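For this view, one protein chain was removed and the others were kept in their places.
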Amino acid sequence: MSESAKRSTSPSPRSLQQAAPGAITRLLISCADRPGIVAATSRLLTDFGANIVRSDQHTTDPRGGTFFMRMEFDLQLSGEQRAELQRRFAGDVAEPLQMQWRMWDAAIPKRVAILVSRQDHCLLDLLWRWRRGQLQMDVGLVASNHPDLRKDVESFGLPYAHVPVASERRSEAERRLLELLCDEVDLVVLARYMQILSGDFLDALGVPVINIHHSFLPAFAGASPYEQAKRRGVKLIGATAHYVTEGLDEGPIIEQDTVRVTHREDRTALMRLGADIERTVLARAVQWHCEDRVLRAGATTVVF
Amino acid sequence: MSESAKRSTSPSPRSLQQAAPGAITRLLISCADRPGIVAATSRLLTDFGANIVRSDQHTTDPRGGTFFMRMEFDLQLSGEQRAELQRRFAGDVAEPLQMQWRMWDAAIPKRVAILVSRQDHCLLDLLWRWRRGQLQMDVGLVASNHPDLRKDVESFGLPYAHVPVASERRSEAERRLLELLCDEVDLVVLARYMQILSGDFLDALGVPVINIHHSFLPAFAGASPYEQAKRRGVKLIGATAHYVTEGLDEGPIIEQDTVRVTHREDRTALMRLGADIERTVLARAVQWHCEDRVLRAGATTVVF
Amino acid sequence: MSESAKRSTSPSPRSLQQAAPGAITRLLISCADRPGIVAATSRLLTDFGANIVRSDQHTTDPRGGTFFMRMEFDLQLSGEQRAELQRRFAGDVAEPLQMQWRMWDAAIPKRVAILVSRQDHCLLDLLWRWRRGQLQMDVGLVASNHPDLRKDVESFGLPYAHVPVASERRSEAERRLLELLCDEVDLVVLARYMQILSGDFLDALGVPVINIHHSFLPAFAGASPYEQAKRRGVKLIGATAHYVTEGLDEGPIIEQDTVRVTHREDRTALMRLGADIERTVLARAVQWHCEDRVLRAGATTVVF
Partner (left out) sequence: MSESAKRSTSPSPRSLQQAAPGAITRLLISCADRPGIVAATSRLLTDFGANIVRSDQHTTDPRGGTFFMRMEFDLQLSGEQRAELQRRFAGDVAEPLQMQWRMWDAAIPKRVAILVSRQDHCLLDLLWRWRRGQLQMDVGLVASNHPDLRKDVESFGLPYAHVPVASERRSEAERRLLELLCDEVDLVVLARYMQILSGDFLDALGVPVINIHHSFLPAFAGASPYEQAKRRGVKLIGATAHYVTEGLDEGPIIEQDTVRVTHREDRTALMRLGADIERTVLARAVQWHCEDRVLRAGATTVVF
């Protein structure tokens, strides 16, 4: 699943200071655990003159488990050299060890589309962080089933697509979204987009989708989590960012957080406190994804 | 529901520095909200010469909701004067306003029994805090369905009752427990007691029962919450202290907390991290209950 | 120190749902603790037909300490009735008990000016919350010693005053600020305003000033707290919102919070993590101040 970037990408609005352009490459690996994985990988990189500047690994079980690794290495490469490195890695390392792997040039931001309904807090927080250069992404489009947030979005110099979702005509809206998104983005972010996406849509889209759910899943899955929380009298409310799968609110969790509440907070106050957690949790998940720090591991994730 | 204490009580092992003996009384009230509750209450107390040193109140809705209040007042009272104050309060304030209410002399610790199975962390933490004088309670008994923790308990100078629970003979064990507990305690604490208590037992017992559940309810109710959490891949685990009702894991929540976990933690590590949260959350709930700071509000609680 | 509002005030940009206009009044009191304060206060309010919907109190010591109280009462008042209530409270309650006190109509937002330098995160977060109706304030002006943020501020429909601070001519800038602010605002917020304000300026201004400091004071007071934190190797960084006094970074603390960091975060990453804490802590402090929930108590605060 090599995703090395062969496309040209417009630069991010402000420079990403953490990535020295063209120098840092990220390598992500998963395979059955066995001796020699680190040695084979690091030897090849060293042969090319790379300096491994960060490395994280995880094994679900040293004997018979699955091994996950993420490396960042520092290496000035021409396009040709990069192709040669990828060819050699594929043949000499990945194939013998039956790895799933990909490399990503850290200087290339992910191309991102954001879907939103009426609530602005998650959207504005992402756009504000993006404008400050905190997220390694290029936002190409914001789409919404409502017209409300057009002015806010356009003030960031971004196009706003209003794609209404008429009841019983969801598939039409999804077709329109696919036209807008397919081959244009590496990631779709649902920033409080209150529509369910079909399995067919997700398949056709073919890139990861991150959603923010306004509860600490699996508690209060489904609709109206703050009302459920108030009724149950919990002393903490939370939010969950997860990859979207066909099973509603069941995709692999990337990040969660909670905040303390008391009897004093009514439903409105819970929503306000919750909004702060939602935007923070979603921003972390998007940041980590764009930095290639999240690996799927079945129904869960490994976050390096 | 006046619970003013007319019984003699053995002193706590170390003095409770926060309560000047005989001086601080706690008053708890709930009733339909309406103007004049605070005025009527504070006027009567002032007429008796009391100084209100702490007051908390909550209304679910200023128009037509339920009003909750907790006051601490400083007043040196003979037994006779206390009876007079209670009589006057009942007649002049509580009855006209249709209050549920109780007064409690802060110098009198709650009489507590602890039920436990094999895990020692919640039990030892409670006993250690009790010995330091941090909990306004007198522990009269520890009972367990296992013999394992006898030595630990006896080293605190406390009796240990081994009440085995043979399968299909739960009612026999509950009968034995009722003999030990009835009229002897003001509170029962389940410090990881892994047996379900019947509704009949709870009715016969007639005092509150606090349980610690090793998840952030309502997520992962029922058995093996840490395994459920590992499988679901949550990024936070938690614990919940709640009053026990017949509906398993559904009683009013008193306190909850969470701790961050990652892919690195296996089930054993989750249990260790969770144990720290469990003992802390249970200790807070027991402390607040013993300080009369927890009021039931239907399926939830108000904690002042 | 009665501050009952006799001026007309333009409405907040969106309605403040928590305050039913004209109905909720806040009463703040501090005085030497003694019996009868709650009774005298609540009796007078009840005589006027008020329903006390929230009440908080604190005493530094029941015998000889200082007593603080904040009440919210629900009472429809004409301007004349309000004046009568204030007159009666002053004469019958406040004077005999030697209280400092003020009443505030909860429907009247505080008039606020924000001072900022170049960093936009605290400013934008406050303006965004204000636009959503989360803060009970009317922003009248943003002033800055730099021109950078004019466009952002004007997109919220607010005036932006550029008041440069030439070195050695601070007093000139302060004079200009006083012209802009005096008699126009109830509160000044320093949202990362990187200039020291003189004691003369604070005296002439005559209203509270809230500052956000980017460390958990008293650690790392003064300049460059993130560099200090990195050098010292702390495992938590924080932020502190406090009232401004002449002593730099020494005013009464309103709110603080911390976030966990590791060896991985360089100074830039610390600043990013810190920015999230700064904006959250400042927003809480401003919210609480605007809801009259913060009382000064010498060099510290009581937050109800």
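Things to note:
Think of it as A, B and C in the order they're written, each chain with its own count starting at 1.
Throughout what follows, a contact is a pair of C-beta atoms (placed from the backbone, for glycine too) under 8 Å apart; a residue touches a chain by one contact, two chains touch by 3 or more.
In this text the structure is predicted, and so the values were computed from the model without any measurement.
Only one residue from C:35, C:252 or C:274 touches the chain missing from this view: C:252. One chain of the complex is left out; on chain B, the residues touching it are 17-18, 120-121, 124, 128, 132, 134, 155, 268, 272, 276, 280. Touching residues on chain A toward the chain that is not drawn are 33-40, 42-43, 45-46, 49-59, 62, 74.
What chain C contributes to its contact with the hidden chain is residues 58, 216-220, 231-236, 238, 252-258, 262-264, 297, 299-303.
Keep this in mind: only the chains that are shown with their structure count from here on.
Here the chain at the heart of the shown protein, by mean C-alpha position, is C.
Chain B and chain C touch with mostly matching residues; of the residue numbers seen at this interface, over half occur in both copies. Between chain B and chain C the centroid-to-centroid distance comes to 37 Å (mean Cα coordinates, whole Å). Here the CA centre of chain A is 44 Å from the CA centre of chain B.
Shared contact sites, meaning residues of chain C that touch two or more other chains, are absent.
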